[in-house]
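Notes follow the structure.
Note that one protein chain is taken out, while the other chains of the complex remain in position.
So, chain A:
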Amino acid sequence: MKIRQLTKRYQGKTVVDGVSFSIPKGKVTSLIGPNGAGKSTVMSMISRLIAQDEGLVDLDGTDVGRWKSRELARRLAILTQSNHIQMKLTVRELVAFGRFPHSGSRLTETDEAFVDRAIAYMELEEFQDRFLDELSGGQRQRALIAMVIAQDTEYILLDEPTNNLDIYHATNLMKTVRRLCDELGKTVILVLHEINYAAFYSDYICAFKDGRIARFGSVEEVITSENLSAIYGVEFQIQTVKGKPLSIYY
């Protein structure tokens, strides 16, 4: 996926300004940066949730805005931060919606198998017949991620997926992301606030500041104390743990 000169303005204010980079296939790429740096807006434009003012998001030679929505939904899945579901839905019914782009409302046996696998991936077996409004925020978040997994797309986009999750579930989620990439060959793109999660579980990092890309490259190239200090405006120390750069900030 190639992103070229992506620009978005809100009421004259440019929030994303000429962003260009290519997302490596079959790898985990994390977008990091301070609040308001434009990472989530870039994510929404990549996934055609909002339209760009200028530029191009090229997926297999066609801009995502010009893809047929249903076909794109079989290639690319996005989970955003805001999810208010009003209906009475069980976890399993929600996850089954992930198969909609493939089979519509009538599920085949293959679809059921995908749903089962997604539920198992997110350790939701014991909750699968519970209603969503009876679950904690973290459990609901995991159910939504299971739905995205059931969608079985080549590209998986997760906008701050570790929000609402405790350390156990956040870490497990990041391990799941790794497995999605390593075992199933998915291309995963994340927006993350936790720099250390980004550093430990991604292959590439794209750091944003003020609507532009500050740094883009492999984890080792981007996660250095000079880079991070420049981007976030606080002091950073980098230590190497298990061969990965762990950042300490205060």
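To be clear about the criterion, a residue touches a chain if its C-beta (ideal position, glycine included) is under 8 Å from a C-beta of that chain, and two chains touch if they have at least 3 such contacts; residues count from 1.
By definition in this document, contacts and distances are computed from a predicted model.
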Absent chain [UniProt protein name; select from "Gfo/Idh/MocA family oxidoreductase", "Spore maturation protein A", "Iron complex transport system permease protein" or "Nitrate reductase subunit beta"]: "Iron complex transport system permease protein"
Candidate in contact with the missing chain, chosen from A:Asp129, A:Asp182, A:Glu221 or A:Glu235: A:Asp129
Touch with the omitted chain, as defined above, among A:Ile78, A:Ile149 or A:Leu173: A:Ile78
Chain A residues that touch the omitted chain in the full complex: 47-49, 69-74, 77-80, 82-90, 92-94, 96-98, 100-101, 104-105, 107, 129, 148, 151
